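Let me give you the structure first, and then I'll get to my questions.
Omission of a single protein chain aside, the complex is shown with its protein chains in their original locations.
Letters A, B and C mark the chains in the order given here, with residues in each chain numbered from 1 onward.
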Amino acid sequence: MSSDFGKYLRIQLFGQSHSEALGVVIDGLPAGIEPDMDRILSRLKRRAPGGSALSSPRKEPDLPEILSGLAGGKTCGAPLCAVFRNKDTRSEDYDELKHIPRPGHADYTAYIKTGGANDIRGGGHFSARLTAPLVFAGALCAQLLEEKEIYIGAHIRSVGSVEDRPFDPVNTTPEALKELQQAPFPVLDRQAGQSMETHILDAAARKDSVGGIVECCVLGLPPGLGEPIFDGLENRISAAVFGIPAVKGIEFGDGFETARSTGSVNNDAFCYEGGRVRTKTNHNGGILGGLASGMPLIFRAAFKPTPSIGLPQDSVDLSTGTNTQLTVKGRHDPCVVPRAVPCVEAATAIALYDLYLGDKR
Amino acid sequence: MSSDFGKYLRIQLFGQSHSEALGVVIDGLPAGIEPDMDRILSRLKRRAPGGSALSSPRKEPDLPEILSGLAGGKTCGAPLCAVFRNKDTRSEDYDELKHIPRPGHADYTAYIKTGGANDIRGGGHFSARLTAPLVFAGALCAQLLEEKEIYIGAHIRSVGSVEDRPFDPVNTTPEALKELQQAPFPVLDRQAGQSMETHILDAAARKDSVGGIVECCVLGLPPGLGEPIFDGLENRISAAVFGIPAVKGIEFGDGFETARSTGSVNNDAFCYEGGRVRTKTNHNGGILGGLASGMPLIFRAAFKPTPSIGLPQDSVDLSTGTNTQLTVKGRHDPCVVPRAVPCVEAATAIALYDLYLGDKR
Amino acid sequence: MSSDFGKYLRIQLFGQSHSEALGVVIDGLPAGIEPDMDRILSRLKRRAPGGSALSSPRKEPDLPEILSGLAGGKTCGAPLCAVFRNKDTRSEDYDELKHIPRPGHADYTAYIKTGGANDIRGGGHFSARLTAPLVFAGALCAQLLEEKEIYIGAHIRSVGSVEDRPFDPVNTTPEALKELQQAPFPVLDRQAGQSMETHILDAAARKDSVGGIVECCVLGLPPGLGEPIFDGLENRISAAVFGIPAVKGIEFGDGFETARSTGSVNNDAFCYEGGRVRTKTNHNGGILGGLASGMPLIFRAAFKPTPSIGLPQDSVDLSTGTNTQLTVKGRHDPCVVPRAVPCVEAATAIALYDLYLGDKR
Partner (left out) sequence: MSSDFGKYLRIQLFGQSHSEALGVVIDGLPAGIEPDMDRILSRLKRRAPGGSALSSPRKEPDLPEILSGLAGGKTCGAPLCAVFRNKDTRSEDYDELKHIPRPGHADYTAYIKTGGANDIRGGGHFSARLTAPLVFAGALCAQLLEEKEIYIGAHIRSVGSVEDRPFDPVNTTPEALKELQQAPFPVLDRQAGQSMETHILDAAARKDSVGGIVECCVLGLPPGLGEPIFDGLENRISAAVFGIPAVKGIEFGDGFETARSTGSVNNDAFCYEGGRVRTKTNHNGGILGGLASGMPLIFRAAFKPTPSIGLPQDSVDLSTGTNTQLTVKGRHDPCVVPRAVPCVEAATAIALYDLYLGDKR
């Protein structure tokens, strides 16, 4: 298993959906930092289930307990461990799944990988509940980045076929990002947001689920941040973002659209503006050769529809070796995308702060 | 800098486009393996420039010299180092670029990162020429994977708006993949391939360039391969593939399409077929929870149009702090996608063989 | 900070002497293993303070709570987190030390490193209390190694100038090692043990402390285990063993004695014995070229005298910039060596199991 991330700031996630607790150890934080608990809690709240009809009714207070790493309320240079107790677990919902894997889930692959020893309850270590400690760690990293005037924000770019307006690739402001972080349903176009909510509720009513896209923007990265070849911004951000369950694709700048473009269009011309180098356009999403160009870093992550749906599905019974049907019980989100927004921000903050610490300049 | 990859098999790339040599050290190979030099050379040849009017006229024989790691023609357990001498370099083409960065390239970001100490000749360490040692390492990994009956193949899925047929997500065969590896212009639909070639030559004639998409398929992965959260197949493959210059997006299975889908469609139902578990569809691209499901692993990587184009472009002069124009000299591919196919295969082989070695089962 | 160890099995320690809790996350354990809690608890008990007049009167039950990583009592493939709550803390004993560093301790260096943000209470993250989670992780690794018939045991080789008999470098048996693990004061020569106890009590009576040497033996290592150059057995074991507070030296086989020897004596002649290759002598301590030779692996770790002593000592007041005197309060061991025995075994087990998992054969 490899539930750790980072070279300079190391994040070790642990826990299962229904284990005693889950959590994170963060090793490599600078000493003397006072964690902004309000920020951490507000981000955790955005991720937590039970907030509205759009998400699972499982109620978890998601209050982290910090076991170590602080002295007098400040980081003391030792690894910080935060745990979340699991409380509202209904493990009996999962008895059947041990042998009848849910389509679209990790049940089958985890079963094979572990020779049947995997923790099936709530999806075990593969549960989206592991994003609670991820968001905790990300909030800390985001705080440290903001001290360097690096800002991260994300919005729901689409739910099913309903699209929000994209980020302005050149002129997005820190204020716009902060506003998104206050919004209960973060979109740039409120109208689009309402259509999305309707779309999600429709899916829920049909006992089905929908996918969507989160778009993330980072402002203030020092030009040159990132490392060549295997530790470029794209490599590291994607390595982190694919750690969020249900992500099936990621693209930077114009992403897949660049495949249909031409060099004369896609090349972002350099120019001096106010004494500093900028590009007139930003098709490359603020990244050239894996390194920050100083323009807004923009990427999108595609989330598949929640695999847990209330409709009956075809599956297999691994204990008998026969085909069977399955109706997933348990409490699930009809769309993971709204709760995924703070997760994408967190993964991004972790990847970027790690690169920031490793920057030799 | 971080030009290394892998936890169990470590790949360290080195070199610049116009340095004495470039190469790779591969640490962690099993002992007693005889590298299949024919395979290595044929893959390098597919990557090499100068092959046709579709690519840069720079002629590099791309013949690796193996400095270490072999005894009696077999791996001896020590790190294997292979180097490629740089011969057909025209460093004078790059004099101007030191201060006038090429739009869409790493020139500017590398300059800032290194305080101007970067090697500008041919793009230095950011040059696509670094994919020669990548392909070398990948060919070795592919050989080792094939001994486990794991096969990797890729085709040009699109050039600009011209599309090839996609891989059959359920029924693609090892033979189909091998056939693609023999093809000078690997596509599934020959007609589409001819349109692509025309499209590339058109762009070249306009002194412009085009982007495209490479689609890759892996067969025979043992179910359960991959690690959870940060070392899933998606995380590791994307971390490797973004190591190839010009990649701006990656998606697995239906990728960004899943964001527009519903759970009832996107969930791949399990069934027994010939005594083993399969899925009837493969929207998840052979990956569930980051782990191999046993179905074909399929992903696509989007390549932006080659930034080096013959048309005049707006840029800046970093030495004078003024705006200027630039016409890129040097010899460049009007489309990197054909030569990128073996690179994508190589990056995939390296990521998968590393996970294979790390598998605790 | 870098409180993690291991490439294939990763151990992340966290916690401070007086934080809410301390603990360990173990990532990479095979799935389906039932931790032998009796073994774990018995090893923790040997490490725990308060056992006798020879150790600190601080009473900590040292009962680990396993927060994650198990399902149905067996490892489920997810990271295992075990925590130890801190209970019998007397933080007020440490108020003065924030500005008056204890000689021989990390107080001063930690203060400088963290700009004064370090947790001074009980030595913070530098406390020997961190060996509780180390012993927990080591006990698990030892269990896994024993399944491969690899046995680890250690004894008190010396306390001050009182010496125990050394391990027989050629003929030590697994039974002898197991016996040592049952012993409350593990020595090979009971007489020597009694002299040591007297020596420790004498030091305690003088409000002083004494050092000593732990000698460790590993049986059953598969020949060839270890990696060349930087990941040899010596490199990895010493990297782990220096993680135990107060270790100032380590030597393998005849160690420093080999510096006074000659090749004709020190070279261990090979011979066939019962059909397998052995060496007649074992001056090299079971290691050749960093790799296991199949003979008993033997090493010794030197522990300095506990720096916390009841005598007044010269120190500085960092708040006033003046010289001062200090009398250390708190409860401390007059000799760390008896409690260090299970720590050395644990560090060794962790280093070896990590190498075992990484062995490509």
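Following the convention adopted for this analysis, a residue touches a chain if its C-beta (ideal position, glycine included) is under 8 Å from a C-beta of that chain, and two chains touch if they have at least 3 such contacts.
Just so you know, these numbers come straight off a predicted model, no measurement behind them.
Enquirer: Among C:165, C:190 or C:248, exactly one should touch the missing chain; which is it?
Expert: The one listed residue touching the chain not shown is C:248.
Enquirer: Specify the residue from the set C:151, C:167 or C:303 that touches the hidden chain.
Expert: The single option touching the absent chain is C:303.
Enquirer: Give me the subunit C residues in contact with the hidden chain, please.
Expert: Within subunit C, the residues that touch the unshown chain are 1-5, 7, 13, 101-106, 108-110, 112-115, 125-126, 130, 158, 160-161, 203, 208-213, 223-232, 234-236, 238-240, 242-243, 245, 247-256, 258-272, 275, 277, 279-280, 283-285, 288-294, 302-309, 311, 313-316, 318, 321-323, 358, 361.
Enquirer: Tell me which stretches of subunit B touch the chain missing from the display.
Expert: Residue positions of subunit B that touch the missing chain: 1-4, 10, 12-16, 19-23, 25, 27-29, 31-32, 65-71, 74-81, 83, 110, 113-121, 124-125.
Enquirer: In the whole complex, what residues of subunit A lie against the chain that is missing from view?
Expert: 7-8, 28, 30-31, 77-78, 228, 357-358, 360
FYI, only the chains that are shown with their structure count from here on.
Enquirer: Report back the single chain whose CA centre is most distant from the CA centre of subunit C.
Expert: Ranked by distance of C-alpha centres from subunit C, the top chain is B.
Enquirer: Quick one: report the Å distance separating subunit A from subunit B, using the average Cα coordinate of each chain.
Expert: 26
Enquirer: Could you state the distance in Å from the CA-based centre of subunit A to that of subunit C?
Expert: So the centroids are 39 Å from each other.
Enquirer: Could you state the distance in Å from the CA-based centre of subunit B to that of subunit C?
Expert: 46
Enquirer: Using the touch definition from the top, which residues of subunit B touch two or more other chains?
Expert: 7, 228, 358
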